[in-house]
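Handing you a structure now.
One chain of protein is taken out of this complex; the other chains stay put.
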Amino acid sequence: MTASATSAKPREVRDSVVIRFAGDSGDGIQLTGSQFSAASALAGNDTATFPDFPAEIRAPTGTLAGVSGFQLHFASRDILTPGDRADVLVVMNPAALAANLKWLKPNGILIANADSFQAKNLKMAGYGESPLEDGSLADYQLFQIDLSRLTNDALQGFGLSAKEVERCKNYFALGLVFWLFARNGEMVEDEIRRKFASKPVMMEANLKVFHAGWDYGENTELFALSYSVPAARDIAPGTYRSIAGNEATALGLVAAAHKAGLDLFYGSYPITPASDILHTFAGLKEYGVRTFQAEDEIAAICAAIGAAYGNQLAVTGTSGPGIALKSEAMGLAVMTELPLVIVNVQRGGPSTGLPTKTEQADLLQVLYGRNGESPMPVLAARSAGDAFDTAFEAARVAIKYRVPVVLLTDGAIANGAEPWRIPDVDSLPTIEPNLLDDAAKLDGGPLLPYLRDVETLARPWIKLGTPGLEHRIGGIEKWDKTGHISYDPQNHHNMVKLRQAKVDAIAAEIPPMHLEGAPEGDVLVLTWGSPYGAALTAVRELQAQGRAVTHANLRWLNPLPLDLGALLLKFRTVLVPEINNGQLVKVLRAAYALDIQQYNRISGQPLSVVELRDAILNVLPH
Amino acid sequence: MTASATSAKPREVRDSVVIRFAGDSGDGIQLTGSQFSAASALAGNDTATFPDFPAEIRAPTGTLAGVSGFQLHFASRDILTPGDRADVLVVMNPAALAANLKWLKPNGILIANADSFQAKNLKMAGYGESPLEDGSLADYQLFQIDLSRLTNDALQGFGLSAKEVERCKNYFALGLVFWLFARNGEMVEDEIRRKFASKPVMMEANLKVFHAGWDYGENTELFALSYSVPAARDIAPGTYRSIAGNEATALGLVAAAHKAGLDLFYGSYPITPASDILHTFAGLKEYGVRTFQAEDEIAAICAAIGAAYGNQLAVTGTSGPGIALKSEAMGLAVMTELPLVIVNVQRGGPSTGLPTKTEQADLLQVLYGRNGESPMPVLAARSAGDAFDTAFEAARVAIKYRVPVVLLTDGAIANGAEPWRIPDVDSLPTIEPNLLDDAAKLDGGPLLPYLRDVETLARPWIKLGTPGLEHRIGGIEKWDKTGHISYDPQNHHNMVKLRQAKVDAIAAEIPPMHLEGAPEGDVLVLTWGSPYGAALTAVRELQAQGRAVTHANLRWLNPLPLDLGALLLKFRTVLVPEINNGQLVKVLRAAYALDIQQYNRISGQPLSVVELRDAILNVLPH
Amino acid sequence: MTLATDIALKPKDFATDQDVRWCPGCGDYAILAAVQRALAKQGIPPHQIATIAGIGCSSRFPYYMATYGFHTIHGRAPAVATGLKVARPDLQVWVATGDGDSLSIGGNHFIHLLRRNVDLKVLLFNNRIYGLTKGQYSPTSELGKKTKSSPQGSVDNPFLPMSLAVGAEGSFLARSIDVDAKTLADVLAAAGAHHGTALVEILQNCNIFNDGAWDHLSSKEFRADQTILLEHGKPMIFGANRDKGIRLNGLRPEVVKIGENGVTEADLWVHDAHDEDPTRAFLLSRMEYPLFPVPVGILRSVQRPVYDALVNAQVDEQKATRKANLQGLLNGRSTWVVG
Partner (left out) sequence: MTLATDIALKPKDFATDQDVRWCPGCGDYAILAAVQRALAKQGIPPHQIATIAGIGCSSRFPYYMATYGFHTIHGRAPAVATGLKVARPDLQVWVATGDGDSLSIGGNHFIHLLRRNVDLKVLLFNNRIYGLTKGQYSPTSELGKKTKSSPQGSVDNPFLPMSLAVGAEGSFLARSIDVDAKTLADVLAAAGAHHGTALVEILQNCNIFNDGAWDHLSSKEFRADQTILLEHGKPMIFGANRDKGIRLNGLRPEVVKIGENGVTEADLWVHDAHDEDPTRAFLLSRMEYPLFPVPVGILRSVQRPVYDALVNAQVDEQKATRKANLQGLLNGRSTWVVG
């Protein structure tokens, strides 16, 4: 019997549930969370996740610093955020409780690994008396479960060491919540079988413990009822999978390379939270992907520039401190007008800042962080799945216009997974790299490496190795058309204007702003990047209450959409929520000389639906 | 007899003269120009200079690429720019003529080294026939002088090689123009004696040639009259010298270190046009200045940060590409709140750009070019002499608030010299470094490295090596007060706001805007940096014509002066001229959501009075 | 220079109250303890010492040292420390860095530090992996290493840190192993006493991402046979039974058995750490597992001019010979008076 058997206990139907798992970094919390998330998605729920890593690799067991969290929102409707606060909190030790209780809703279900609430652990978590016993948890539905003992009981006779037994206990917890929410356990069982293929005893042990957890829920009288969250109905039809932002970014770029008929070059230096892009690409060599783990971020982008000159789809990726290092070379890419995608997975700053936390505070850096007038297109993904499309678009534009393009994501998007409707490869647009690959195309005229396409202002991307197309480029100002070095005053002025015009010209192909709500009204909530989900959810709630609130999201930060200026004028108030100190607001005010309201919480955490609803209410006429 | 003897020829009095010397890089043009400039200043004129270097060290002799120019404006009144176009142009060869004729006013005096207008040189300059003979120079007062031959004649019997003779010819030209403008030659003679102290023959030869030039003017019938520019009267009384911006920057910082009782540390990597700051500091060891020629710009700033931690007045200087490289470490200085001055001598960009030309296009880079919310005070010097005061102010603020501060100058300021009223050292304000240098000052309380001064929000600058004050800092977010590592969400939010508040607080001590003109009117011309002089000159001209135009200059770019916003509202139009694509305009629009007019020429050259007058007329009501 | 005090210092005088946040079992713990012991023994009080680090697991070191400390940015500790030492030659300055921090992103500062011979003591925690970013190969990882970023095996030929350091003119080069407390204590003491850049490579176990990378050298079982402790002026002998040695055959070191084929101790290479010529150090830097026992102890220790001392000497000399006169400096060479 698998753990998918139906429960005999009464089942309450819920529209949506937010569950948060928390424990020591060694407790397998991220794995537990992902598996529950995958099972929920398979069951047809819409899902959104938020992994909350500790900054340390492995802080000493039991400490607050070592607590790892994973929050999952699953629902029978279209949802956009991992949820503000949890309906269910599962804690593996006192530190996990101390660090996470603030996320649990009043009267929420609290499942605690009671075994671990002993003096030493309590002390490390900063507790005097055990909170399980001092009545301080009276506002919650507390379920105390001796996970370690129960796991141990289940594994009698397996001949496992205490340490090995301890490592299985997360499957007990997983089994229990699977029972609680009537999830089908087959997927977990398959995963256990795959993972422990070479260790049959551990495979059996984990299967046993997983079932034991399920059975415990079904059989003990502790739980009076279980819950079910039916499959979502308002989700667009299609084939779905779960995807995290970093993987989606990599796949979007591989898809673009494929559609352009180019190989892909990825130059990078590991950095949290961008490293998984490198890891993903490193496993895709059969798609013509070459990865270069450089000695630093400067070498990474410079190698990518070399590969771009060598006609590959060149990409470099990093996080904020790495962008700072790359900025000189980004200027070189601007001057040489080569296609290049620069991915910035933003994290908390300034300086080393909060490496494992999310933030949106690199917008001005990527727009302006270079010497001289050095304009560059900038796009931002709004969610994990959207990172695929945005990355594809960034590559398309880079190739079409021969420009370096910045793609912004952030820590929350990079690591948070969400269901993603898988695109049909054939339906993705073809990208025409349009290489100048034959001297005959010059029609006997001279080769002019900076001759511009009338429409795009792009210069030719010359196929290296072609006889007769030898040419030289570099970082010194160039003569228009010939590309030779030029110190001519008027030419420099013209080239500065041309480089700007080329980026500005892209605006012509940006689709009109997509609005959720009326095209005019009291408040326009304008987002970019990861606050998208929470903002749209808050707006929908208020719209349901009849308020004249509209939401729009910017994928394009530079150039700005042509219709944006007019749109802003249609609303009494424009509110821009950002996880920074108001960077897009600065850009918009500079662009339109308009007063714009801002909402900012810069705490390394995603913005919540509740705070955004309040922020909107604040600017709505009373 | 020195070359200062009075002329017997009639003398015409002029109010102001612009003279431009041009020749091959090997012709000693910069030296010739500086000496004429110094003599004019000594004669009581106000002066302003603009050296116009070639990009190559020594392009082949006679080529256009190798032309070096030096423009000097000297006048009997207060002047602010090196002049738009020249009254007198001295050219040493055809290439110099070809490259510089456009700068000569119609009917201007053109002195040409006729010897050099031979076939080979003409060809290299792109001439067919000799312009001296084909009538194309009819619009100018052309004086053809066989400089080489005359120099050779003067040196008969000295036993010099042809090459050595050739090297003396610039002194002939200098002697001639000294005669033409009745300058006292003693200074030049002293300089020749000093320079050639160890080569008596060359000393005598150069003295001889210098006199020969003077005599030539006096004796030949070529020149019917000479000119005189009387001493200026509207110049503030005081002791003056001539100073270039890079030297003034270095001296301002040394003075600040002296007034703070600190040694100075300068970490730098050579780069045009900032290298002279390093060269100046390297010669000032007796003032407690330590220079570190680093392996790159990153090491340069990092070493400066180390020195700041070690309680010296730490400075790092570079140009735009170097700032790009320093940006990660600039963030570290923001996070650790250490005093540091970062000098950026701006040059043409993007990328390598136009290394020897001037530009103002790094404003947004220094404001925003860092990951995360990373605010930093930014000041800009408006002229060479002003660089002293601005550098002093930058250091004072850095020390008082414990912040990294950016000082912006540019290529034109750095290399252009102007008369500078030498400040009295005693009258310079004292800077109180206020080191926390004794554990007793803690009054038994714990050491709190991030405890803030109530007024300045500055944290203590702890004297390293003090028993009991051991503490640790770093680039990860810190707990308020203790400075320990903190990943706490609310604390991060608070610290982001605190770092911003600390920079904003400086605005309280920025003096009110200084206006040249009425406090309200049709047009406010607002400048920052080197366009100051041309803009003010243009405004004064228009004011003299009764137009309601006012000028103001911003030394502070971040924070902006508190009274600026209100001031802008007092004028129908605000016009901001910049040698960039409108960067301050972006900042002002973002700050005040106001429409602002811009004038931009981005050609690597200073803005001219004429174009600014036209630009102002353009926005004035007709 | 810093001076030892009379008051006896204890290792705990160098420990802070911060929770140490390395993974349980990480080799860094042993190194921290060893450094604290060595500093206590050296006798310079905490306030006369500064600990500077880059970024990485190992670079958290300053937080646990009750000295002055600075956790800078990735790869830049040598540069920050150079500035500090030039400004404050009175402080003893230690640098903590990892193999990624010092040899990847920080490689340039690392080699320039060595050539300049700034008076810094550098602890290079070599775990052959990027620990903090969770397990990518580093510039010391072996060819073919499979990691997250090299699923088919790394194709980056590694550096031998000691060879690189010899090539960069290093004046003091030593090596130890995290678990070898005795050698570690000795090399740390010698590093502390060296005037100039003292580089100590510490083979460190990252039990999470590269567990056992040094087991062939560090485990009690193998240590005696697969490492060789260098002692200045002594013949190079190793082995559990101390019956093996290194003999120089022309330019080539070779492992010999003492007592076999007529080999005696007198035939062995006598270690000369103070040889001005770096060739011996270079040879030692290339003695690698499994062909040779890996040298631990002091490979090289020579005196040569020290950068920060030279900089400060020039300042002192100029101060002594050219009187500072700020007003005169501002006045410059020629002035004129208006009004």
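Read from first to last, the chains carry the letters A, B and C; within each, the first residue is number 1.
FYI, a contact is a pair of C-beta atoms (placed from the backbone, for glycine too) under 8 Å apart; a residue touches a chain by one contact, two chains touch by 3 or more.
This is a predicted model, so every value here is computed, not measured.
S.K.: Looking at the full complex, which residue from B:Glu295, B:Asp389, B:Asp480 or B:Glu578 touches the chain that isn't shown here?
M.R.: Only one listed residue reaches the unshown chain, and that is B:Glu295.
S.K.: From the list A:Glu328, A:Asp410 or A:Glu578, which touches the chain that is not on show?
M.R.: Result: among the candidates, A:Glu328 touches the missing chain.
S.K.: Please identify which residue in C:Thr16, C:Thr72, C:Asn117 or C:Ser301 touches the non-displayed chain.
M.R.: With C:Thr16, C:Thr72, C:Asn117 or C:Ser301 as choices, the missing chain is touched by C:Asn117.
S.K.: Using the definition of touch stated at the top, determine which of A:Val229, A:Leu284, A:Ala384 or A:Ala535 touches the missing chain.
M.R.: Touches the omitted chain: A:Leu284.
S.K.: Which of A:His73, A:His258 or A:Lys586 touches the chain that is not shown?
M.R.: Here the residue in touch with the unshown chain is A:His258.
S.K.: Among B:His279, B:Lys463 or B:Lys570, which one touches the chain that has been omitted from the display?
M.R.: B:His279
S.K.: Write the list of chain A residues that the hidden chain touches.
M.R.: These residues of chain A touch the chain that is not shown: 38, 41-42, 44, 187, 232, 235-243, 251, 254-255, 258, 263, 265, 267, 284-290, 292, 294-296, 298-300, 302-312, 314, 328-329, 331-332, 336, 421-425, 464-476, 484-485.
S.K.: Extract the touching residues of chain C with respect to the undisplayed chain.
M.R.: The list for chain C reads 104-108, 111-112, 115-117, 139, 143, 152-153, 155-160, 163-169, 248, 250-252, 277-280, 282-283, 286, 304-305, 307, 310-311, 314, 317-318.
S.K.: Under the stated touch rule, tell me which residues of chain B contact the chain that is not displayed.
M.R.: 56-61, 63, 65, 269-272, 275, 278-279, 282-283, 285, 291, 293, 295-297, 321, 351-352
Just so it is clear, only the chains that are shown with their structure count from here on.
S.K.: Higher C-beta contact count, A-C or B-C?
M.R.: B-C
S.K.: If you average the CA atoms of chain A and of chain B, how many Å lie between those two points?
M.R.: Taking the average C-alpha coordinate of chain A and of chain B, the gap between them is 46 Å.
S.K.: Measuring centre to centre with CA averages, how many angstrom lie between chain B and chain C?
M.R.: It comes to 44 Å between the two C-alpha centres.
S.K.: Residues of chain C that contact two or more other chains, please.
M.R.: Touching at least two other chains: 55, 71, 73.
S.K.: Which parts of chain A, given as residue numbers and ranges, touch two or more other chains?
M.R.: 321, 351-352
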